[in-house]
Each structure stands twice: as structure tokens, then as C-alpha cells.
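Mind looking over this structure? Questions follow.
Apart from one protein chain that is not included, each protein chain of the complex appears where it belongs.
Order of writing sets the labels: A, B and C. Residues in every chain begin at 1.
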Amino acid sequence: MFQVRTDLALEAREKFDEDNVEIKGVRLEEEQATPDIHISSVIIETENGAKAMGKPKGSYVTLEAPNMIDEDEGYHREISIQLSKVLKRLLPQKEDFTTLVVGLGNRAVTPDSLGPRVVDNLCITRHIIKEFGRYVIGDSCHKSVSSIVPGVMAQTGIESMEIVRGITKETNPDIIIAVDALAARSTRRLNRTIQITDTGINPGSGVGNHRHALNGESMGIPVIAVGIPTVVDAATIVIDTMNNLLEAMSQAEQLRRISNSYEKLDMMEKYELVHELLTPQLNTLFVTPKDVDEAVKRLSFTVSEGINLALQKNEEAHRY
Amino acid sequence: MFQVRTDLALEAREKFDEDNVEIKGVRLEEEQATPDIHISSVIIETENGAKAMGKPKGSYVTLEAPNMIDEDEGYHREISIQLSKVLKRLLPQKEDFTTLVVGLGNRAVTPDSLGPRVVDNLCITRHIIKEFGRYVIGDSCHKSVSSIVPGVMAQTGIESMEIVRGITKETNPDIIIAVDALAARSTRRLNRTIQITDTGINPGSGVGNHRHALNGESMGIPVIAVGIPTVVDAATIVIDTMNNLLEAMSQAEQLRRISNSYEKLDMMEKYELVHELLTPQLNTLFVTPKDVDEAVKRLSFTVSEGINLALQKNEEAHRY
Amino acid sequence: MFQVRTDLALEAREKFDEDNVEIKGVRLEEEQATPDIHISSVIIETENGAKAMGKPKGSYVTLEAPNMIDEDEGYHREISIQLSKVLKRLLPQKEDFTTLVVGLGNRAVTPDSLGPRVVDNLCITRHIIKEFGRYVIGDSCHKSVSSIVPGVMAQTGIESMEIVRGITKETNPDIIIAVDALAARSTRRLNRTIQITDTGINPGSGVGNHRHALNGESMGIPVIAVGIPTVVDAATIVIDTMNNLLEAMSQAEQLRRISNSYEKLDMMEKYELVHELLTPQLNTLFVTPKDVDEAVKRLSFTVSEGINLALQKNEEAHRY
Partner (left out) sequence: MFQVRTDLALEAREKFDEDNVEIKGVRLEEEQATPDIHISSVIIETENGAKAMGKPKGSYVTLEAPNMIDEDEGYHREISIQLSKVLKRLLPQKEDFTTLVVGLGNRAVTPDSLGPRVVDNLCITRHIIKEFGRYVIGDSCHKSVSSIVPGVMAQTGIESMEIVRGITKETNPDIIIAVDALAARSTRRLNRTIQITDTGINPGSGVGNHRHALNGESMGIPVIAVGIPTVVDAATIVIDTMNNLLEAMSQAEQLRRISNSYEKLDMMEKYELVHELLTPQLNTLFVTPKDVDEAVKRLSFTVSEGINLALQKNEEAHRY
């Protein structure tokens, strides 16, 4: 079955709505967490559902906040708090556990730098707890947290997955939280959506397209992935415009005939047609907003605060 | 007259070739500088030519080297040498003069960071010459060179042009060389082309769209601009694909009818149609290659070496 | 008169206490702003006082907070609030004025990067107000604020003072706030003290030793300087140890004789002796803590928040 390229389960599911198709084994739950924050959960319950969605079985929680990138409001602590609540539901339900946070992506390419930047602002405690015990660091940071930025294969020659697996075997965390920039289907979702999933990072995910899975199976421990879409595939903006064009055509008298036969193509045929027609270079291109630097800076704070709040006790500390 | 969005005069001119239109007042000269480096000069000689091209009167030299971003060859010293030769033709024809190099763009957005990165590797001498005289620094760096990275308006609140004019009045250079990332029409030209012009930076140029001119008129001294296209406008890849689509359609039996009426639109109508149909967000998007970090790193060395060679004597020093 | 190298007026004054000398024309005021924050004001009232202190006439307010660099407390909003109160006393006493914030120092040398990093987190409004008027940006940011990071002379070939003067003439702000890393006399004060002065930046100040004044006289408008000591002069740690040594000697029987004649040297003679004996390289060295990266990161947030609060209305926004 054909899949429009998106890392967001919510978008993968929406496509079925558009096509008026019901998918068995996929459940959707919605919740208005605050007046400004909408939370949707796509739960893929069966292998058939996974096949239809093109994504592994598991929970995909999407936090949408239209004002997430408004500048004059600071880093949006209320989103961090909602993120921490979602994370807490997925984290081990016990008093104490150890976490390795992985910042995936390329620090040198702005829209792909979300993961490394999130790691920069985490409350890291493993080395302190290992040396002094957990009571020395006070109430606000008492769980063991470590982190790694594996870098990109062009710089290291090593798959991120290999690096993380090596470190996981050496340091034995109970759980991994992997943070990554995602590709969305719709430009409307760029920098406005956080996806949290218990399925980890799977082939085809992320801006940089890490080829090997970083998930429970490959790591031997649970992997939670947190992602924000910061780019869209170049092909998707072409097909979006094409559809707009055809809609306009069907309304304009003189263009009506054009659209008739094209309209008969289904979504998949259209997408494949576009992909075929894209110049070869286009496959290595991405589309991103011009103010992506400010957006990624702000969003990385929102996400690191969410993780800090989920892993540590104190909701009061103001980090920067 | 309608203009496809491109900062490259060569591309602006090519459009007329496509349309089989001759443009008066615009001259083209071509030269194969080395087996791998092709140099084209578009010289806009009259106001009519300027109007037709949508660019001010002056010389636009384009250096094309298909292998400019091949990695295993280092930073391409042979391109730096050709760039320095082109620059020397535009620089003052006297033994001694003072230069201010301006690195335009946003260091935090990878494809827009070319200008700031070029400045990082220049041979800066003004302060040494001012304090010790020019004989102290040896043969390799004897002309006075200063530089500034004005930053972006979102960070400074000030137009780049205002910053550069203030510094120009204060330090009185004889000439400005402004380096900037450009937007191309064709993805094929990304990171493979250097444009050198004696017309400076004009409204609409550059990735970040500096609104005010940084040219001879606004600065009171000659301004040479050096640019490399690192992004394309999101609209251009849509229209490229659309054209490919229609060409394919005209060949496919079942799609023939679609293309008939659309084909009758001329280039301008197509472009305006596409722009109208693009979602509003698209106007703030750009398209760039995934390996833009490596490309900009390498290209910035090529350009700074070219400027160093043009302004200083010694062609033998290996900088990094 | 001999001056121990320090950018802190408080330390310059303390020396006289040590020597039991009273200084006419220099007034000291002290205030415990909060249980954790102590504020001292050194006011140099006469030319004689200025001569004795080696610093221009004016107010030097010092904000001391021993826990300023404690990590687990975030960025210390309470210090930002006190800083904003001190700044408000020195800023124009009218509803509306325009400010240029200058981030002095070298972004590439960690302890010297305070100024550039402070600028990164300011609420910049000049371009928005200029284009849309001040009502568009809401209550929290209504005064016009612009900024510049002039860079260092080795990179630009231009004195910071020249760059700032050029931009000041071009953009006409009402007041300049210059932020810079300072050199302290005592390692105990490193990263724990903020000095705010209405005298600007004067020769010999700062880590990088900007040679020309950036003050009311050179700029034509008031200049407030905000600084934090992040390094000490290599010579000062030598003389500190030397004094400890001699004290220890005077107590140890077998070393008593050594100290006798050395002790007779006064402070100035000792310092000059040490400076003479330092190897020539030492003059270009500085001493800084190993965790200076974390300290500068945190302190730069504290200072930019203080400036944001002083220049804008809303004390509630959480920036990052």
C-alpha cells in the first residue's frame, strides 16, 4: 500500500479519512488538554493496522499547539508541562530508573539540529549519582539521566544505532528517550506539533533518514521517541500545489477539461507520478521555513524542559 | 515584465533563450577557463537591458564548475584561483587600496551562513597595518583588509545596509566586497556556481532577502558582490515538476487532453498560477540540499581563498 | 599611583581598605537586596577620587550573589530582577527611548563570549517598531531595542569602538548598554559578581583589552556598561600565592628570616617585582575556571533577562 512520506502517525491516519477508508486495528483518542493544546493519540493495535499505517504497533501521541512558535511568549512552559505528562505515562511506573537521552540529527544543519540542541539543556545526573549517590543533588534532580549526541554518519562513519547500542550495552540504562527532527506531510504542521511514541525510531524516520531502527528490538530496552516536524519532503509541496491547481481548474470553465482525466488518478498514482517527474536532485532536497533557527532554538527548550520535568521532581526550577 | 525568482543573471538571461527572445543591451561572453571551469559574463549595457533582465546595469560573471562540491578533492584551489582572477579585474587597478569584506546572511541557518563563514577565513590586516605599517606583515598580506558580519535583522533590529554604511563612513574603505548566499532558479546550479558582480547587492537578492540595496549608490564607494546559490525558491521546484508533468502528459495517450489547454498558458501565467495556489506558508519556505552543511563549509573556503588571493600577493600559502 | 589590575571598582576600592588609606571623593553604599544578593555602590565623585581609583567619575554598582553559578537552580531569575532594578535607575527616566545593546568580546574564546551570548537572548524590537509601529508587538516588548556584536579586532581589523560609533551615528539610539566579560583581582569573585556602571567601557577594561573607550564622550550618548568577571590576570594569582607564602613563612621558624625583608616591600613594589619576573608570555595569558562554559551560558541568560526586564514591561514572560 502506498504511503505519503510523513513521520507523523496522525498524518498517516488522516490520509485514510480523506479517502473515506476505515482502518481496522487503529484507534484514535482526542483530548483538549488546555484551551491552546490539543492532544491526539493514534494507537495501532494490530499487525494489520501497522501494515495499513506503514508504522509499527504502538502508541503515537501528538501534541498540537498552534502558538508553539510564537516568539514573544518565551519557550512555552505550558507545552513542556503537557509533554512531561505524556512522557510520564510511557516511562517506567516506578520510583527510580535510569534513562539515556539520545539527541539524533546533525547539529550543523539547522532543521536537523533539534535532537542535539535538546540534549544541551537537559539536567544530566548519572555521573553525580554514580560518584556521590543520589541524595547529594537535592530534590530537583534525583533520577539518573545520561545523554549522547551520536552525530551523523558523514562525520562519524558509524550508524547512530551502532553508537547508541554500544553505549547502551556499556552503561545499562533502563530506558532510552530518542529526540529527533521529523518530516511532516503538511507545511501547516511544521514546528507546531510534538509526537511522542513508544515505538522508537524506525527506518525512514527523521530528517536525516537514519537507516537502522533505534527501537526496543534493536536496543533490548524500551525506546521512547520524541519528535517535532521541521521539514517537509520536497515532493509533498509539489503534490499539494498540484491538487490546489486541479481544484482550481475544475472550477474554471476554460480549464475544466484538463482536470478530468488527471482527477481520475488516485492519490498514490499522483504521488508516484510526481516523484517520477521530480528531477533526480530533488530526492536529496528538503523544504524548511526561513526562520527555522529561531523555531528550533525555542522548540529545543520546550522539549528539554518537558524531559527534565518528566524525569525529575521539581516543576518550579526555571532553566534557560 | 514577469521575472522568475533567481539571483543569477545567467539564469535570468537563459529564460529569454527558452522563450526565443533576443534582448537588446545585454551581452554574453563565454570562456572555458580550465577543462573543468566555465566562465560566462552577462554584461547589461543599457537601461532597457536592465529593465528586461530585472537587474541593474553592470557585469555579472558566473563561474561554473560541476565538481565544485566533490568532497575528496579538498577545497578546490583551482576555483579559488579563477575567482581571484575575476575579482582582480573588478578591483581598483592600483598598487594599494583598502577593502571592507561584508559577510551577509545568518550564521545560524546553514544555507544562509556562507557570508559569515567566508569572513572567518580571510586574511585580515587593517589593524596590523594601522598600528605597525604595511611592511611589518611581509609579502603575503600587504593590502589593508577589514571585515564585518552584520548579522540578521531578527537578531540586531538593524538593516545590514545601515550597519555597513555606518562602518564604511567610520573607516573609509576604498571598496566593499559583499559575500552572500543566493537563490537559484534551478536546483542543478545549487552549490556549483559562483556569481561575481560589480553591481553590489540589490533588493530581492540573497536567501534572507535584505530589503535595502548595498551598492555603489547607497554606500558611496564601489561594491563587488560574490554569491553562491544555496537554495531555490519553493515555487520553482513546483513549476519545474509541473512542466515535467505536462511534457509527460503530452506524450501519454490517456493524458493528452489534460495538457492541451494548460500548455497554452505562457511561462508567466504558469508561474503566477502556481504562486497563487501555493499555500500561504510556502512563501516563507526554502528548498535546500540535505548535505548543505558540508557544501557550505567547503565553498566558504573556496571563496575566502579566492578573496585572499585577489587582495594579497602570495599564491603559495596554504590556508585552511 | 600603582593599580592592581581589576575591572571591578569594588576591588579597586578594597585595596585602600587593606592599606588603611581613606580616599576622598569616593563614597560607598551598601544594601542587602535579598537574603542572597548584596548590592554595593562605589560612587566616584571627584577628579581626585577618579585619579586615586584609576577609574572615571561615576557610579559603579556591584551585585554579588554567591550562588550565582549554582547549576540546579536554573538561571537565577531573582538576580535578573535585581539587575533590572539597578539598570532602571541608570536608564532615561521617561516612558520611551531607544537602546542599542553592544555585545563586546570574542564569541570563540569561552570566558570572553559573555557579551555576544547576552545579545543572543535579547528581545529585539527596533525593526518591528520601525515597520509596524510600537503597538503591534504587545505589552511585553514596546521599547525600541537593537543590538550589535562587533566581534574582535583580529577578525574584523576594526576597533569595536569604531564599529559601534558608526552604527550609533547611523541609527541614533538614545542610549547604549555595553556588555562585556571583565577581569577580576580575586578568583573568589569569578562568575559571582555583576558590575553595572554609567561610565561605559574604558581603556584597559575587559578580557580582550579593547584599547579605545566606548563611553559617553566617544559615542555622544550615555553608555551603561554591564560586566561579569570571568578571568583573572595571571599576575594576580602569582602575587596572591606569594603573599600566602610569605605569611606562612613568617610563622615557620626555619623560614622566618626569608620573609623579613620581602615583607618590607609595599603592595606596589611586590606587584611590579612579580610582573617583571613573569616570563614575557605571561602577559598574554589569562586564568579561568575549567567549567567556564557552563558558567558563561548560565550568566548570559541572567544578564539578558535583566536587560529584557529593564527595557520591556512584562516581568512574567519566561524566556529561555
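Following the convention adopted for this analysis, a residue touches a chain if its C-beta (ideal position, glycine included) is under 8 Å from a C-beta of that chain, and two chains touch if they have at least 3 such contacts.
Treat the numbers as computed from the prediction; the structure is a model and nothing was measured.
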From A:146, A:186, A:230 or A:300, residue that would touch the chain that is not displayed: A:146
Looking at B:12, B:123 or B:214, which makes contact with the chain not pictured? B:123
Just checking the interface: what residues of subunit A touch the absent partner chain? 119-120, 124-128, 144-149, 151, 153-159, 162-163, 165-171
Residues of subunit C (touch criterion as defined above) contacting the omitted chain: 106, 108-110, 154, 187-188, 190, 207-208, 234, 237-238, 240-242, 244-245, 248-249, 254-255, 257-262, 273-274, 276-279, 281-282, 284-294, 297
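Criterion: only the chains that are shown with their structure count from here on.
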Numbering shared by both copies at the subunit B-subunit A contact, with half separating same from different: same
When the centre of a chain is set as the mean of its C-alpha atoms, what distance in Å lies between subunit B and subunit C? 41
Rounded Å distance, subunit A centre to subunit B centre (Cα mean): 35
Could you list the positions in subunit C whose residues touch two or more of the other chains? none
